[in-house]
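With one protein chain withheld, the remaining protein chains of the complex are depicted in position.
Naming follows writing order (A, B and C), and every chain is counted from residue 1.
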Amino acid sequence: MSTGINWAKYSSPQALYPLAGRLIPWFSVVAVALMGVGLYMGFFVAPTDFQQGESYRIIFVHVPAAWMSMFLYVVMAIWAGIGLGLNARPSFMMAQAIAPTGAMFTFLALLTGAMWGKPTWGAWWVWDARLTSELILLFQYAGVMLLRTSIDDVRRADRSSAVFALVGVVNVPIIYFSVQWWNTLHQGASVSMSTGSKMAATMLIAMLLMTLAFWMYSIAIILSRVRCIMAERESLPAWEEKPVTIQKIAEAR
Amino acid sequence: MLQAVRLSCRRGERRLFSDLTVKVEPGTLLAIVGENGSGKTSLLRIFSSLLPPEDGAVLWEGEDIQQLKELYSGQLTYIGHLNGIKDDLTPLENLMSAMALAGEVCSQTEAQAALEAIGLKRPIHRLPSKVLSQGQKRRVALARLWLSTRPLWLLDEPFTSLDVASTGIVTERLHAHLQRGGLGVLVTHQEVDLPTDRLQRLRLTG
Amino acid sequence: MSRSSMWGAIGGIVRRDLLLAMRRRSDAAMSVFFLVIVVSLFPLGVGPEPAVLRTIGPGVLWVAALLACLLSLARVFTADYVDGTLEQMVLVPQPLAVLVVGKVFAHWVISGLPIVLLSPLLSLQFGLSGESLGVLVMSLLLGTPTLSMIGAIGAALVLGVRGSGLLVALLVLPLYVPVLIFGAGAVTSSMAGIGGEANLSLLGACLVLSLFLAPWATAVALRIALE
Partner (left out) sequence: MQWGSASEFFAMGGYGIYVWTSYVVTALCLVWEVLALWRRRVAARAEHRAMLLGGTNETAT
């Protein structure tokens, strides 16, 4: 996550764990607030689109979800690359924590894309470059996660899935380009998800707000997942419990 | 000279050893002994650069082997727990392709001489390796030692499934290597019949 | 670490792998038979309409070639991994990526080249002819090495992993999409009369890109698998 924090300083799980714990509430609050404002803007302030009617309001979740899915994949690959380069376990944990959220946004982007496509183009699915790349992206997220779960040795699982994540980052732009090329050949429907330049300013603001909201949500979720992963992986003494709690447990015994 | 500096190794959740420092001088052999699962093979694989240590470093002539990379690979002959023998190839083909791969191309005569030196007779040289016994396969793998010109030998349980006579032959070969100023690291659970001034024992407790 | 010893190492690997393939001819024959059977199933499934067959022909041939490549991937490194030859390969005083190129080349000669050679015959079933037949062969000639290159990454990643056969398909198939699009596209566009050159040059670009990146990624994956 590009939160502007120098992670190198927090390269040990022991330092990252409490830091993440302190950050999560803030990001959660900001995410909820932005989502509230974004939804209000999207449903009550933004005008009706004169071409598409009300169905366009799906873009307030569709576009942010699609952006997040791509962005998170890149961030995951960066963490994977750092992990491979510096042999840093926390980076692998970050990569592991990002994958499920990224996959979820990819799924949402596909689903809302279909919901938007049916009334707009009359078809649930169109083989255009964006949707196809999004679909392949979902496969790649699945590949990263499946590769990890099929390998028992944690170190190898970390590193192998990191290699695959990095290979995938090269693949997605190539796919995007190739499908676009393919569409020109087949004279396919030239469709575009964006509503173009005619977009009202309020629509754009609502979309940006929702994107920011999803971004903050992702940070909060990923940080709390990375805490779970650390707690599961490390057999280190109690960072989690306050000394009082430990004493209580001991007394209860 | 081969040095291990404050090595530590972890496999999965288990810490096998930590803070291990050891030095192997030219002309001597390091025998790693210990119980099953004590990390003998892991240590040998760290020496071979196959396995990066969790912490610490292995130095060859004072330089980190992780930095030396292929330069270091060019200094060693590694015979692992697995023989590296293809069942569909004959012992002769196996030996020659293994040497060619390692960059130490040898002629057919040399390869035959090596196989004979370790007690594999001519007729066996041209049989598919899948019909050989475990001990014979092990000897095909070890025949590389008669062709190797590398200073450092890393051997993982070389005497497994060898009879007494073959064990003696391999030990002799090892001794000759040390006398020429070579180094060796050996994982074994048997006694090695070498002069004590050439032998250093390292016991891993796990 | 001279140039000649590098070529010696590659040559040694290629020679050994081809020799092994000669000793086990049935392995290579199997993926070819698979290709023939899959391709023959399609006319039975969609009906013998010549116009339909001509339309789907390039796609079917390409998908079948892709699946045949996929099936043979398990053979690239698994045997070497199991018998310990792979360890020896990693410890060769040459860059591992260079040796990977040798391995992949041998694999392509065994499982990719027969597909290329057989494709004109198979395409007759779909009524492809003349120029588009040549384009098909060219596209496979450029495309199948790329498939082997990319596939090697997947094969290295799943070495010794449970359920590796299915997993490698899940990992590698998304990476095959561009090759499939350009390959089948080349044939389709030559049939449509616009010429397949543009698609073929894109296939060539894919080959060059995979030649630069894939051996390196495969080498990293192999080292990880051997730790």
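Assume a contact is a pair of C-beta atoms (placed from the backbone, for glycine too) under 8 Å apart; a residue touches a chain by one contact, two chains touch by 3 or more.
Keep in mind it's a predicted model, so treat the numbers as computed, not measured.
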item	value
Displayed chains contacting the withheld chain	A
Touching the absent chain when the full complex is considered, from A:V61, A:M76 or A:V126	A:V61
Residue among A:L111, A:M145, A:V169 or A:I205 that touches the chain left out of view	A:L111
Option touching the unshown chain, where A:P18, A:G36 or A:P119 are the choices	A:P119
Contact footprint on chain A, counting only the chain that is left out	43-44, 47-48, 53-55, 57-58, 61-62, 65, 100-101, 104, 107-108, 111-112, 115-116, 118-119, 217, 221, 224-225, 227-228, 231-232, 235, 237-238, 240-241, 246-247, 249-250, 253
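Heads up, the rule we're going with is that only the chains that are shown with their structure count from here on.
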item	value
Centroid-based (C-alpha) most distant chain relative to chain B	A
Chain A and chain C: spacing of chain centres that average the CA atoms, whole Å	33
Distance between chain centroids, defined by C-alpha means - chain B, chain C (Å)	36
Chain B, residues touching no fewer than two other chains	52
Where chain C touches two or more other chains at once, by residue number	227
Touching residues (chain side chain A, partner chain C) in the complex	84, 136, 139-140, 142-143, 146-147, 150-151, 155-156, 159-160, 163-164, 166-168, 170-171, 174-175, 177-179, 181-182, 185
Residue ranges of chain B touching chain C (in the complex, touch as defined)	48-52, 70-71, 73-74, 76, 78, 80-89, 93, 97-98, 100-103, 105, 128
Residue ranges of chain C in contact with chain B within the complex	1, 5, 8-9, 12-13, 15-16, 19-20, 23-24, 79, 82-85, 87-95, 223, 226-227
